[in-house]
Every structure is written in structure tokens, then in C-alpha cells.
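The complex is shown incomplete by one protein chain, all other protein chains being positioned as in the whole.
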Amino acid sequence: MKKLNIAAVALGSVLLISFPYIVPNPYLVRVAIMCGIYMILASSLNIVIGFTGMFSLGHGAFYGIGAYTSALLALNLQWPFWVTFPLGGAMAALFGVLIGVATLRLRQIFLAFTTLGFGEITRIVILNWDSLTRGPMGLPGIPIPTFFGVRFSQAGYYYFILLFTAVVVLFIYRLYRSRIGRAFIAIREDEVAASHMGIHLFGFKTLAFTLACSIAGLVGAFYAHFARFISADQFGGNESFAILTMVALGGTGSILGPLLGAAVLIIFPEVFRFLAQFRMVIYGAILIFVIVVKPGGIVGVRGVFEKPVQAIRAKHSHQKGGR
Amino acid sequence: MSKVLKGVLFLALALGMVCSVYAGGKQEKAATDEPVYIALTAPITGDYAEYGNNFKRSVEMAIDKINAGGGVLGRKLAVLVGDSKGDPKESATLAQKWTSDPRIVAQIGDFTSTCCLAAQPIYDQAGMVQLSPTASHTKFAQGSKWSFSIVGTQAGEQPFIADYAYNKLGLRKIAVIHINNDWGVDTARYFTENFKKLGGTITAIENYFDGEKDFTAILTKLRASNPEALFMAAMYNDGASISNQRAKLGWNLPVIGPSSLYSEQLLKLGGDAVNNLYTVVSFFTDDPKPEIQSYVTEFQKRYGLKPNFHASLAYDAMMLLADAMKRAGSFDRDKIREALQATKDFPGLAGSITFTEKGDAIKQYTRVMVKNNKFELFDKR
Amino acid sequence: MFVQQLINGITQGSIFALLAISFAVIYGVLRLVNFATGATYMMGAFAGWLTVQYVSRNIFLAMLAGLITGWCIGYLIEKVAIKSLRGVARIASLICTIGFSIFMMEIATVIFGAETKAMPSFFNEKAFTLGEVSVVWYQLFLVGTAVTILLLLQVLIFKTKAGLAIRTVSLDFKTAGLMGINVDRTISLAFSLGGATAGIAGVLGSVYYNIVNPTMGNLQGLKSFSAAVFGGLTSIPGAILGGYLLAIVENFGVQIVSGGYRDIIGFVILVGFLLFRPRGLLGKKTSL
Partner (left out) sequence: MFFQMRKVRKSFGGLVAVNDVDLDVQKGAIHAVIGPNGAGKTTLFNCITGLRRADAGEILFEGENIKDLPTHRIAARGIGRTFQNIRLFPYLSVLDNVKVGTHLLNHTTLWDTALKTPRFRRLEGEVEEFCMELLRQTRLLEKKDQYARNLPYGEQRKLEIARALASKPKLLLLDEPAAGMNPAETAELDDFIRSLKAKGITIILIEHDMKLVMSIADTISVIDYGVKIAEGTALEIQSNERVIEAYLGKRRN
């Protein structure tokens, strides 16, 4: 079994690395890059939703904050990508901490609503803050990153996002099997028991939320330099819902789930382009169908989903009394 | 089965799916009986579906007409339609799809400037004509030598409208309402600048976001600034809503606005409220010119509705492209671009088209007004 | 002028209030935010439009059509998606309602086309002016109808057996079940009621704004959700108050600040309330 795994991993790596050369089609490589972007976004949101059991409906905003931060630094100050990229993540993390600190003490459903509101506020502020963000005109002409003086080709972007995805997945995998990841899951499973194990609920929730936000910010920074044109409507509520949908469809709380969800939801609309105006109807129908048939998502950890509503509710009222 | 194995299997599956997309669009066999493909990127679903569908109708109609006339250089044309949903990301992905398909020689679209700008770097890099019927963002056409827009920028249209307002209508004090997107901001800015230059006063400026349905608050506020007229930088749907709600507030005054207001929809949705509205057009369905009349009749026959300004632009885009191919004598992407750039006085439905160095069209405008719920030529009076 | 803004706000608020109630009734019994509410509003409007177009130009008939459509959609969503997902974490149900929202919006585009349709007006559109203030008859009708519906709902919730069931289930559905209340039916009823309110709101709104199109419910739904949170999410009087207040505050906001920041007002209220008074204006812990 072990040998088979190594072989499988090796095969997978070879497939992925040679992808731009097996299929030298820029369109498919682009679809692959978009898959990578959303895989990371979904995986990061999964830290919040799947591991820690919190709700966030504003992930797109943090993605956007990262994108705008990096793009503005590159455009206005001509800073290189390798500097603006981490700063995009840092800015998103900063906002994540602020939102987290403000909301995470409240009942978890409020985090969802707050992040939803925050997402919309972010979008509107970007639209209105003309002097900085050029408002609705968007930011065109974001520079292409260079690597030792060589400008990224499409393959360059592909390898960057491939590496990035691999790093994020590996990080989440390690997190999952570490003290910190176990603390996240313990919080998801039972907050009261978790706090009795010495887990600082608020601290770890904030950590999970901030981690997710900073990863989203990093992807945003990458996206800005990849798309080379960003505008506020690319990071609105629809984006947040799309990411959420990927997590839920693929499977909450598993490492593979968000990857699968992102791949399906990015590739599906491409494959079914021939359906023309029926495409989105079918998209909606399939979404409903999959969730009804397999509420945990395609490969989800059932645990996240089997908690009866009643139990969740009892827990809330309990906590409230306890505070 | 272990998770890792599952992962690899899934990966293989995903790659397979991706490749099937590839295979789906890849029966390339450049035999001469194969048509020449033009790509159309337009929002077929989503918020802008109405405009995207008009694009599609017009382009299909234009292609049928070209093919009925024997095609271009002996080859038939065909269109591949891609739905961008009005989402810049989809538009960019489609750009990548079109440019990597060797059968496609040029692209028409997208509807919004935002989508066009998002796709621009890809056309630029791959070297394919990106001919947008409607993108009026000042940065669009000048952003790449491959990008062209035939709608004309607001920098070209607004001086004309400002003149209309100031000199023809004798208006001195105008309040402005505009949609807060790239187009609306540009439109309002150029109008305001030009109107002030003529000596007029802008009493107030307010904006609203896409999707807003309630304009009463903004209108009430604008009304308090006591303008003689209202300038409305909006698409015809919003234009009708704004007019309706203005009428409900009992506020009657002349309204003036850009060519995007020109649509039968405006009359249908606005009813009596849109009377006394002044705008300019470069395409006018009542224009007696035979080519316009035949287009309007044909469009109505095929789709059961009157074409509007946006539809006519898409038709022009397709016709212009065919013309450029003929002039280039080739279906080479590069040659098409060169021919397109050299376009001079192409007789489009929406006025003749000449490109500036940057790729913007210089347009001519006609003043119209709404009277008795009908568009009429202003100068005929 | 402020009086005019107040009147604008009250009219707009009537629509918000109806939609906010739709959120509140469903959130009340199931602690679930029904993101398909905006789409239900849109479908209601289309039902009204079809009635006017093909049956009879009668606003009451149109409203009935909106009500029935909304009711059926609510019922259907509950039957197809929510019922099978009970006992499962809410994220699944939430995603399902998002799925329904996409589905309805796109199917409406396919069936009716993307073009905005004109909804005729039923009353004399001539505004009558009292001093600085202008009102049209329909505004009075709209507010009157909304208030009537709101009162009827209050009566339904607080004076009937079905209402009692809804209130009990909203408190605790295990206990409600033990007390012999048919929980399934009550939840189904709440969804239908929520759908029906949204459906009627769709007709009323489309007549006021004179337009019907597939995307008309998107922003309306989101804002009304803010209104519902504003009012407490579980409280019907709260939802009503939230709806009216949000609209009035928004209108004054436009007057004082600028139209560009209009939408931010709703969301700032949303976030502000969540942070500082999560129960909303009138929300109690767990009752309708």
C-alpha cells in the first residue's frame, strides 16, 4: 500500500508538472490556473468552516483586499511582486484579525452575517474610494511578475500556482495533524470540552480565521498580477458564495474536499459551455441535487454535517448562559 | 482505498475532464469547406443577459447575411458564442479559449468595459483582434494595439451632448445622476466638464450602484438643487425606472442623456414618464436609409423586437470585421488587425466608423427626443 | 424635503418589511437564512406580470398569483431541500437555498428572456402635491396593503393554532414535537408563509418600480436581510421595524451623505448591530 501511494504521488506530480507540455493549450493551462486559485481559496475557507466549525460568508472580501493591496503597491510604488505578494497576505490577515476579534466572541452564526456585511462594505468602499482605488474604473495594467529578471510566461504562472497550491495543501495537511489543527477540530466538535483541554477558544478561532484570511489575501495578490486587471465586482458577495459553495460541494472538513469542489465548479461550467443559457440553470440544479443526496459534500467528513440542528442550538443557548 | 490514491485518481479525472474540453473544441481541419470562425464573448446569462443576447442576435444575423452573399473570400463565416456572465474572470478565460483555438480569427465582445479590460492582456499577448461593440472606457482601446471599440468614447460623445443641452435646448442648470461603474463615471465626468466649459452650472451630482431599483431618495435630493434639467448617465432600463420614479415624485423637467438611452425598451418601460427626454444617437431605427430599414425589419421579423443601439453596434462590429477580412485578403489574425486599424469611413448602421490611432472610433451623432412616447429627430422640428 | 424622503423611505420600507418577515419566519423556526428569498420575490413579480399580461389587469389577482407562486416555491424548497437536510448542519441547507436562488434566476431568464418587462400601473400615476411633498395613489395602496399583510401575519402568528405551533417550534422543536405539535408541517408552513410574503412583495414592488426582470430580487433580498438582522431576525415586529427603519435611514443617508454610500448604510447597520446588539432591535433570544 505504501509503495502504491508513493507511486501514485509520483505519477500525480509528474502529470501536474508536465501538464503545460502535455497539453500546450493556453486555454487549458488558464483553466488549470483558475482551478489552482480556487483550490487555495476553498482550502483556506475550509480551515474556518470545515476545521473550526465557524461560518464565513465574506471570504471574497479578503481575497479582494489582498489583490488590491498588492496591485496598488505595484502600480503606485513600483514595488516588485515578491514584496507586494506577502504584503497582500499581511493586509488581509490584518483585516481578518480585526473582524475576528470583533465577532468571534459572538455566536457563530453572527460571524457569518458580519462577514457578509463586511464583504459588501469592502466592495462599496473600494468603489467609492476613487482617489486610491480608482473606484469603478478598476486597476488595469498591473505588472507581470518577474523571476530573476525574466517575466512570467503562462507556464510561469502555472508553476507558481502549482507550487503555491502544493504548499498550502501540505501546510493544511500538517496543520491537520498538529496540536493546532487538533485544537481547531476540537473546537468544531465541542467547544466546552475543548476549553476544558486548555484550548483558548477565542485565540484559536482568531488564529484559524486569520490564517484563512491571510491565505486568501495571498491568492488575491497572485490573482491581481495574473489577471492584470482587477475591479471591485470581482470580489463581491458572489465570489464569497462561490467559494463557500466549492467547500460545501467538495466536502467540508476534509483536505481533498475543497480541492475537488473547486475543480468541479471551475471545470464544470467550461465543459458545459455548449449548453448556452441552460448552463447556469443546470449548475443550480446540480448544486441542489448534490447537497440533497450527499449533504456532507462529495468527500466530506460526515462529522461536520451530522450534528443535529437541535444540538447546535442547545450548545448556543448553553454558551450564552455560560458567559 | 487510501486518500492519496483517491487524490491521484481525482486528479486524473480532472485532467481528463479538462482534456475533454480541449477535444470538444479541437476538430481542426483547415479544409476550405470549413467555415471561418469568429468568436463572440457576451453575457448570455446573468445581470447583463439582455445586452449579451442582443449581441448574439445581431452577430448571427450579420453572419447569415454575409454568408447569403457568398461569405468572405469564398469562405463561409461562423460564430462561436461564449457566455461571460458579465464576469471579468469568465471573459478572460474565454479570451484564452478563443486565442488558443487556431480556427478562430478574431473576437467580438465583451459587453462591459470591465470584462473587456480583464480579457485585454490575453488578446494582446496572443495577438488577436478584440473588437468590442460597446466598451467605452477611455483606457480600453489605447491599452493594446489589438483592442478596438466602435461605440466611441464618452470623450467624443459628451461634448456633443453638452452642446445639445446648452445651445440647442438652452439649458443652464443641470443636475446629474449616474450609475457608479466605469462607464457611468466617465460619462458623467465628460458631460460635466464640457457643460461647465460652455458656461453651464451643474447643480448636483449623485450616483447609484448597479442593481439599485429605488431612485426616489436620490431624485428628491437632486430636486432640491433646483435644476432646469436632469442629466442621466444610465442604461435604458435604469433610465426608464428613474423617469418613472421622477414622475411619481411629481417632478417634471427635461431629461438629457447619452446614446445608451436609445432603445424601444425605454419607451416600453417608461411610458409617459420618458416624454421630454433628449438624447443623441448614431443609430436610429426610423432612419429612412434602406440598409437601416432592412436591418430593422429583418431583426424584428427574426426576434420579435426592435433592435436598439447596442444591437446595431454588434451588427456593425461583425460587418466591419468581414470588411476588414476582405480588405486584408486573408484570415490571418495579424492582417485582420492591420486592415481594421486602417478602417476609414466604414458605413455602419450606427454611423460611419474611422479608427483613431489608439483604436477608438470617431462617431457622428444625431439629436433625438422622445415625444408622445416615440423617438423623433430633434432637428426636424 | 425630509418629509419627502420619509415618505420615500416608508414606501420602500414596506417592501423591505415584507421581505424581512420572510427571512424572520424561516429563520425563526429553523435558524436558517433562506438565500432564495430574493429569487422568490422575483418569481412572485413574474407571476404577477403574467397574470396582468394574460389574464386580467387586476392588481388583486396579480397579488394572489404572487402569493400562490411564493407559497408553492417556499413549499417546494422545504420539501426538496430542507426536509431531507434536517438534522444536518445548516451549511448544507444554506448552500441549497443558494442553489435554488441561482436556479430560479436562471430559469426565469430562460423562460421569460433577460429583457426587463414593464409592469403596468394600476392607479393614476399623477402625483398629487401637498406643499413640498408629492405622493401617488399607489404609494398609499402599497403601504396600506403591506401594513394589512403585516397585521394579518401578526394575527396568524399570535392568534391561531398554526401560529402557536410556529412560535413553539421556534422556541425548541424537540419539545414542540413532544408536545404533540407536528413539527414537519409547521416548518413546511413557515417556509410557505415566508415564500408567500416574498411573492406578494414581488408583485407590490414590481408595480411600484414598474419593472420585472430576473435579477430584480438580488439586491432587494440582500438589503432586506440586513433589515431582518436589524430587527432581530427572529422577531416579526422586529423585522417590520427593521424594514421601515432601514429604508428611512437609507433615504436620509442619501440626502445627507451621498447616493454612492447608500448601500453601505444597510451593511454598516448590519455589522454594527451584530457587534453591539446582536439581538437586533426587538429580538428576544429564541422566540418569534
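Here the chain labels run A, B and C in written order, and each chain numbers its own residues starting at 1.
FYI, contacts are C-beta pairs under 8 Å (C-beta built on N, C-alpha and C of every residue); 3 or more make two chains touch, one makes a residue touch a chain.
Computed from a prediction, not measured in an experiment: that's the story for all the values here.
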Omitted chain's touching partners, listed by label: A
Of A:L41, A:L139 or A:A183, the one touching the omitted chain in the full complex: A:A183
Residues of subunit A (touch criterion as defined above) contacting the omitted chain: 171, 174-175, 177-183, 185-186, 189-190, 192-201, 207, 301-304, 306, 322
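Note that only the chains that are shown with their structure count from here on.
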Centroid comparison with subunit C (C-alpha atoms), farthest chain: B
Residues of subunit B engaged with two or more neighbouring chains: 45-46, 49, 180, 209
Multi-partner residues of subunit A (each touching 2 or more other chains): 124, 127-128, 277, 280
Residues of subunit C touching subunit A in the complex: 30-31, 33, 80-81, 84-92, 94-96, 98-107, 109-110, 172-174, 222, 226, 229, 260-261, 263-264, 267-268, 270-271, 274-275, 278, 285-286
Subunit B-facing residues of subunit C, complex: 1, 4-5, 8-9, 11-12, 106, 109, 113-116, 118, 125-129, 134, 136, 138-139, 205, 209-211, 213-216, 218-220, 250-251, 254-255, 258-260, 262-263
Parts of subunit B lying in touch with subunit A, wherever the complex brings them together: 2-8, 10-12, 14-15, 17-22, 24, 44-46, 49, 81-83, 85, 87-90, 92-93, 96-97, 99-101, 114, 117-118, 120-121, 126, 137, 139, 143, 180-182, 184-186, 209
